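Let me begin by handing over the structure; questions about it come next.
For this depiction, one protein chain was excluded, whereas all remaining protein chains were kept in their positions.
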Amino acid sequence: MTGKHTWAIPEGYIPEGSTGPEPEMESHETVCLLNATDEDATVEITVYFTDRGPIGPYEKTVPAERTRHFRFNEFEDPEPIPTGEDFASVIESDVPVVCQHTRLDSRQAENALLSTIAHPGE
Amino acid sequence: MTGKHTWAIPEGYIPEGSTGPEPEMESHETVCLLNATDEDATVEITVYFTDRGPIGPYEKTVPAERTRHFRFNEFEDPEPIPTGEDFASVIESDVPVVCQHTRLDSRQAENALLSTIAHPGE
Amino acid sequence: MTGKHTWAIPEGYIPEGSTGPEPEMESHETVCLLNATDEDATVEITVYFTDRGPIGPYEKTVPAERTRHFRFNEFEDPEPIPTGEDFASVIESDVPVVCQHTRLDSRQAENALLSTIAHPGE
Partner (left out) sequence: MTGKHTWAIPEGYIPEGSTGPEPEMESHETVCLLNATDEDATVEITVYFTDRGPIGPYEKTVPAERTRHFRFNEFEDPEPIPTGEDFASVIESDVPVVCQHTRLDSRQAENALLSTIAHPGE
């Protein structure tokens, strides 16, 4: 199967505010990880900012043959990611995974969506 | 021509509910396959979840020199994919194909769209 | 510079109907080509369907050091592409170009957008 150990997402932004019922219509910025291997993946996410040093790693687990869609707006340890501020992220995994970036923006009355496969490292 | 035997889509989510006339404005999650070769493609799609084992394969055919846009919300055999739940998918084809992922979300009054080329396997 | 001779876009659909002033808010499906070389590019686009053979090539030119954003809904020769029907496309160029796919869907009152870099051939 396909997969990479490193992925990068240059775009990141948690919209301030939401419209509609939570949690499904809450504005969110998500990193979707697929671990199609038969080994659990330990994942470390580092978050980069415009004017200060990176924070992290945020440690996550994606069990074997599972997908996990992590919302940056729910990250807490080592610290929450501020809303309304540009960021970027690098995802590193000890087993090969596939990574996709999705945002749901419900600041205005109707929601908007974006998504892209992240950039794979070598 | 270009094409790969394996593709992965880490993002998957069938929105619950729709607004507007069906089927064109029904919320849907689609895997678009292009078979530009001169041989029919037999495709197997495996669907991964957050907290239980994968299901599938869903078997599909894409004839030679045709495109097929399959909606995950219409998958039935071996079982329907639940709405409102995170999933991911792996697409395997016996001839090289190209794969793109698209969602139309019409839960709110105006529709939102996302799309990305899937991640190709080696 | 970067660029490829062949690109594929499995997703294609010209929405039926639009809301808002034309041409900027007319629903459209676009293939954006960048020719950053110093030679004019002759481009041939072949369109694939669900249940009938491909049509084309649609011949286009992208001059040296220029970009052209072609709307599938304005293709006429050899024949227009029907609205409301799934299609896919393959783009072949005699000099290396870069290709991105974008849709603006204004069927409902507010517009929706999708975009992805196309899949490059070998």
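To keep things simple, chains are lettered A, B and C as they appear, and every chain counts its residues starting from 1.
As a convention for this text, contacts are C-beta pairs under 8 Å (C-beta built on N, C-alpha and C of every residue); 3 or more make two chains touch, one makes a residue touch a chain.
Keep in mind that what you see is a predicted model, and the values were worked out from it rather than measured.
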If the hidden chain were put back, which of C:Ala36, C:Ile55 or C:Val95 would touch it?
-> C:Ala36
The missing chain sits against subunit A at residues 6-13, 16, 46, 48-51, 53-54, 84, 86-88, 90, 101, 103, 105, 107-110, 112-122
Could you please point out the subunit C residues that touch the chain left off the display?
-> 1-3, 20, 24-25, 30, 32-34, 36, 65-69, 97-100, 102, 104, 106, 109-117, 120
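The rule we apply is simple: only the chains that are shown with their structure count from here on.
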Copy-to-copy rotation (subunit A on subunit B, CA atoms, range 0 to 180, rounded to a multiple of 5 degrees) logged as 90
Find the geometric centre of each of subunit B and subunit C from their Cα atoms only, then give the gap between the two centres in Å, rounded to an integer.
-> 21
Sites on subunit B at which at least two other chains make contact | 109-110, 112-117, 120
